[in-house]
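With one protein chain withheld, the remaining protein chains of the complex are depicted in position.
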């Protein structure tokens, strides 16, 4: 399968100057990390969280490996060891540091990694200038890979936010960042009753149709038949979720998937992540410190298990990813990633690309659930209705929320 | 959601005399276990495998708990402890022996459990006679539950076969059962090239439409739109799978789902389950002993990871469960359960039933993949095209096989 | 190092007829197992517990491997597979079934293993007869190995009792054996105050000095200097231990070794093994069923951690194994194995014997603590003051008890 035919690098070049976009995206990564100390940049509390300094280096390694080495004549790597240190999971590119050891590699340090970024940025500026004045061989392929690298970096921008929050969230001092780094959703509508949208039975077109960038897992526009359904226009709020908790839901096995029930028992879970109960009052850790729970905000940092149990308690269910995509134009979305009840599986026309790029998406299509939408931690320009995010059902460190749906009978 | 409207207990009663069916199904369980010693009936080598004697008791406990106690006036339980000992996973029915400890409960022994079966069978005979001459209250509900209990027992009949094979398969003596207990598939067609069936693009009806019994996960007939595809008429053979192995597939990361690659590394897997290499020749353990590998048989006892990698190596994919159901009338099926690339999730009209019966299916709808068809270990009368079997992707002890498919572009 | 010079096979032969002793010891193993069903004989609830049927076979395998094959001309093994199935830990004798899988080997069954015992017993009778009339080559070595095999079997006799108790102890039905199989200690003295014995400072001789059998870990009689100490003449009772529990000892970290404190947290331990609290009354599981706690009995089935914490709470300590041995003639001992605060390490003259027999003791001399004495489950004739039993400090399934000591200052 090829990228959507509508997708054209010419469009892309018109829409935005690649060199400028490169600078902007790269600078935003450094903005996210700007309040971090070298110590903050090094921690890896659990295997799934990477040290911020690793994200800074790995996103840079991507450009060095896939752009500069193959395309820029005479390019010399910043350091030959970095290929080993900052590869993530590309089996085709050889051995790498085991994921759980990333936090133990203290050198190179933050300052040297920032130098690495500058070095690669300078070389990329040369490459993009050559592409602009047509002096680069295979410049169309290079520009496509550059766009992929920037999209990849934007994915890591959101991971940086969630990983930083995880690191600070377990610190008993509850560190506080400046307001510029709050990464909080706005308020949800308060009137739950009024907010269901009816969708008609019928065939819907699903998948990316361009123009612009998209990932291979979105490609292959195709038809899905949907039975009539209703979908909430707003996300579930903290106030609503508290009712569920106060009804004893975390102790009522009948509401939960079997695996979810085992998961809350094993992990002793009784509330969303980052919630703290003190003197009978709930507060939550945010990147600007510990705050009293705001009941009007959408509930966030919940697992699929919790989202599913909440929906069941309300006599409803989560939407499928197809229902979500079909209805998206009528929904307010973008505050939180929304769990769907669709497993992350290939579309009918999906075919895994050859080579290292083919390891980007396809090989993760098992035992993960799709999230749709985007969140307050998603960088601007990195969301679209067809975007398929995916995580295992127990994931809570992402900015996740709940939207209800039900089949009309 | 209710059972399909076409499903009627009157049909059922006409089709077969309930008392007779009860006797037949129950007797077949004992036939499966007839070559087992008391020692064989007690082992539980891994948590997922239950001791045969536990299956014998648990399927009996079902009738005592859901039929005899609520419906038969004056019924007195065989032993008050058995409710605790032989409950499986019904949270609504109170505490139970942890699953991994089933093999440690040596008493009651096999003989006492066979007495338990006789005791319950006798009481069920009374109940079914009362139902037949209309002297039982709520007899329609009772007959429906009896049918559910028999279907449940048939599911355990197949688990008995797979668990017995697992127990014997790890014994270095390779125990051999009589030919009556071989549970082997017949030969596959040998001509691979000729065997693809073309299916047209369009809307298909999916789900059970009766008459007869079905599980709640099959209910709610609904429409699925399928793009045009091809599906193999025969299963992949041992000969074909050996080519995949000889091509080095178990050492080529690019063919595997990331999770599958980790799984073969961690478990040091280099061949299907029960295969043994000795002096450069493959043999397989069967219930009638260790045999030279028959190249013409369908490959079996493979995980979804292996099925998926094999399909990728052939440039194809596994069918979805919807593609399978739509095409089933044109397929030779029933030798092995066929992995589909569909996650086990609810149909659009699915609604979890209330009470303990509601724990039967719905709560397992996460992180499992659907198998379709039936196998040589499936009891007669317990298969239909709409049947949704499901297991985690690493499961190999079931009688699983591979059918290829591909989208037509 | 050689066996003590006083140890002479002639003495042994005088003291008892080897063939008669062989019959008696072997018959006693079968007596212990006589109330077991085939199912009871198969269970292995945790790795450390072996199925009773494995003990029956392994102790037989010892005679076949070390006596019959090397010494009896023309001996033919019962089954060539048994060497693999019933080896325990002798690395020099090749591969073996992993310990944790012993419970999964259902065949050979109990009846076949009893046949194996008979077969080997018959061959041993021939061998011992030949030894008696001097027609056996190397008969002195054979008789020594036979004695070792019987001592080995007696060790397994006690393990059979503890393993059977473990298997029944986790069964919610609390199976009850006949009174002949109670294996319970008699009553302890009730007057705690009067029971301390004073031992003088000085040099003491430690280690086995014969005549009779002993293990290599007891050999090499040597001197130990002991400072003056007191040692209790009686074991700690259930009544006394209850005071410790009622004083909140299980929740007071200051009384525990750090590792012991972690162990009780992790395993949620609040009482000795086999104790059950119901309606505010303690009962204990015994091999004749669940009984009200007898306060006058010595406390048993406790870990070294618990014994050590109890002693600390009393302002005392456990004796060392040398203090115990020096004082043993003045003590009432033999009801329970007594934890000492000595690590299991070699005596100064210890040297590991060559070959498989050298794997008997020496290689376990790390991270285990010495128990001295004997218990109500120890077979008659298998105890002596110099006997060094050893287990990891968290062991509770053995018949363990507490004796207090303190240095005189």
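As written, the chains take the letters A, B and C, and residue 1 is the first residue of each chain.
By our rule, a residue touches a chain if its C-beta (ideal position, glycine included) is under 8 Å from a C-beta of that chain, and two chains touch if they have at least 3 such contacts.
Note that this is a predicted model, so its numbers are computed, not measured.
Across the whole complex, the hidden chain's contacts among the shown chains comprise A, C. Within the complete assembly, A:81 is the residue of A:30, A:81 or A:129 that touches the hidden chain.
If you put the hidden chain back, the residue from A:76, A:92 or A:106 that touches it is A:106. Summary of contacts with the chain left out: across C:135, C:254 or C:280, the touching residue is C:254.
Only one of A:72, A:97 or A:184 touches the absent chain when the whole complex is considered: A:97.
Mapped onto subunit A, the footprint of the missing chain covers residues 37-45, 53, 81, 84-85, 97, 101, 103-110, 167-168, 170-173, 175. With the whole complex as reference, residues 1, 89, 91-92, 203, 222-227, 229, 253-254, 256-261, 304-305, 312, 317, 341-343, 345-346, 348-349, 352, 358-359, 363-367, 393, 407, 409 of subunit C touch the missing chain.
Here is the rule we go by: only the chains that are shown with their structure count from here on.
Steps from subunit A to subunit C, minimised over paths through touching chains, total 2.
Measuring from the averaged C-alpha position of subunit A to that of subunit C gives a distance of 59 Å.
Note on chain placement: the centre of subunit A and the centre of subunit B lie 37 Å apart, centres being C-alpha means. Centres computed as Cα averages put subunit B at a distance of 46 Å from subunit C.
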